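Note that one protein chain is taken out, while the other chains of the complex remain in position.
Going by the order they are written in, the chains are A and B; count residues from 1 in each one.
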Amino acid sequence: MKYLFIDASENLTHVQTGTEKNFSAKTIDTNRDFAAKITEICDNMLKEAGWEKEDLTHLVVCTGPGSLTGLRVADGFLRALAMVLNIPLIGIDLFKWSIQSLSDKGFEGEARLVMPTLIDKAFEVKCQLSHKDAPTQSGGAVERSETEGAAMRSIAEEGSCHKVSGDGAFKISNPVLIEKKDIPSDIKTFGIRYNHESTERIEPTPEALHKIILEEAKTAKSRINEILKVLPLYIIPSQAERNFKGGDK
Amino acid sequence: MITLGIESSCDDTSIALVENGTKMLASLVSSQIEIHKRFGGVVPEVASRKHLEAILPLLNEALDKARKKLTDIDQIAVTAGPGLLGPLLVGLTTAKALAWYLKVPMVPVNHIEAHLTAAFLTAEQLPEYPFLGLIVSGGHSNLVYATGPRDFEELAHTLDDAPGELYDKVSRHLGLGYPGGPIIQRTAEGGDHKAYKLPKPMSGKGFVFSFSGLKTAVMRIMEKEGDALNMPNLCASLQYTVAETLAEKVELALKERKPKVLAMAGGVAANKILRERMQKIADKHQIRLLLPTIHLCTDNGAMVAAHGFLTSKLAPQNSIMVNASANWEMGQPYNF
Partner (left out) sequence: METNKFIALSENDTMSVAAKLAKEYPNHLVLLKGELGAGKTVFARGFAKGLGINCNVSSPSYTLMNEYKKGLISLFHLDLYRLNCLEEVVDIGLFDILDSKQPCLIEWAERVSELSKLPHLCVEIKRQSVSDNDEQRIITWHWEDRKE
């Protein structure tokens, strides 16, 4: 296995390559010029790993949330590449990545993760981490619209729980939008790449990412409709999707 | 030589394959294909989301239609601007991934310049210089004198709205719908363009366009007529006035310059009345007029491919490092 990963959700670009045995992570400051430098970044990653493009077996992209511009450029680039290389594209969001990082730190119990957005709002995700050898629960796959191959993840929805794999069992709720002023809470709260007086900052780690990728790669497929399902997390769900589900309208 | 053209600057994504800059092997637009099935017939409204969804399936369809494989592509031309940043980035990064993988050159193309090349592509030829070009669309109204693939002398541009935007706004105000141009053309059929008199903006004022004054003039007629308003007449008059306004400036240019060809392009170039008016001018001045087909008037990948073919030697070696530019002007240097 040889994977290449790009996270363009914030100003600093995080990249990573890896095999089953090891990985190499780097952070790059593109000076807000990520779209211009993307091929150069990939060339350097391959050179440092000593690989050719054709050696790659998996492409991985961070789906956000974050800078829509960056997310879109990374996703657009990697999905086209996945299609022509005929390899899978794996999408990993910052919630899952952060929770795995939290678990790696030994955290157990109930936690809340927040990430600011839209000036005065924030994403909130609640989770329950346990390190017991609990049987992996199949309590609900990720809730998605019933349309065939629907790819848009509405994330501003109250959600049921779903499972994230890894060491132990996690339960995560779907992300919801809250007011920034409601960030302080009785539940232990972590800010994803975010400093706040009432929260502890969590930085998603390369190790955690590596674990998730190894797990996801087991079932990832290279079919074009699987690649097309990997999309940036849009803050506001598409009107189309809401209309179809017979939601507000 | 096969050029893949990717156009993703505004509402629709379009991908085309063009041979030797003059022969269209396939040119498809995203609204044509069935990507909206997954949404039960409704496509995401937001432009860049639509583009991201559509571009890869569209690419496959275009290759199928042209009966070519990815490895048959010799170079990739992509709109780098002007336009909406989100959509532009989708086209650009897709082009970069393909160019990077296939190890072929990538040519950044200016969308407005490409529109003019569309007029020549329709005639299956490369542009001849010098030519006089009129680009009329939703966002643009430029009269230029072209002396080379990227050499344009701007003779006139609009101070405010472009005719396409004028049509959109008027059509919306009249309750007729969007996009305005085709609707106004249809509504104007059988109408009498002399019934209402509209002022010709900037008439006699030389090389300058202005169309927002017509908006206010139309609104005043609507208020004055009330229920007695004759829609076909009003639309006919509006179309006529726009055509005459453009005609005046084109004739002014033809008197001063001696181009080999007169070319008109852009979404509004699909307007029947305008096309007829330009033909009259061309006949009067005994100059050849080149008009794009309706498909090539609107945004399309074929014109991008053709213009990419034309300008490939002018693009810098490291064009794969180009960034999208929402306000890239005709003839201006590549932005990197």
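Keep this in mind: a contact is a pair of C-beta atoms (placed from the backbone, for glycine too) under 8 Å apart; a residue touches a chain by one contact, two chains touch by 3 or more.
From a predicted model like this one, the values you see are computed outputs, not experimental measurements.
Peer 1: Return the single residue from A:S67, A:T205 or A:S222 that touches the missing chain.
Peer 2: The one listed residue touching the chain not shown is A:S67.
Peer 1: Any idea which of B:L84, B:A119, B:I184 or B:L246 touches the chain not displayed?
Peer 2: B:L84
Peer 1: Of the residues B:S212, B:N230 or B:Q279, I need the one that contacts the missing chain.
Peer 2: Reading the full complex, the residue touching the unseen chain is B:S212.
Peer 1: Which is it among B:S48, B:T122, B:T241 or B:T298 that touches the chain not included here?
Peer 2: Only one of B:S48, B:T122, B:T241 or B:T298 touches the chain omitted from view, namely B:S48.
Peer 1: For chain B, enumerate the residues touching the unshown chain of the complex.
Peer 2: So the residues of chain B touching the missing chain come out as 45-49, 82-86, 138-139, 160, 162, 165, 212, 325-327, 329, 335.
Peer 1: Which chain A residues would touch the chain omitted from the figure, given the whole complex?
Peer 2: 11, 31-32, 67-70, 117-120, 234-236, 238-239
Simple rule for what comes next: only the chains that are shown with their structure count from here on.
Peer 1: Any idea which chain A residues touch chain B in the complex?
Peer 2: So the residues of chain A touching chain B come out as 33, 35-40, 42, 53, 68-69, 72-73, 75-81, 83-85, 147-152, 224, 227-228, 231, 234, 238-241, 243-244.
Peer 1: Could you pull out which chain B residues touch chain A in their complex?
Peer 2: Those residues of chain B that touch chain A are 37-40, 42-46, 48-49, 52-53, 55-57, 60, 70, 85-86, 89-90, 92-94, 96-98, 100-102, 320-324, 336.
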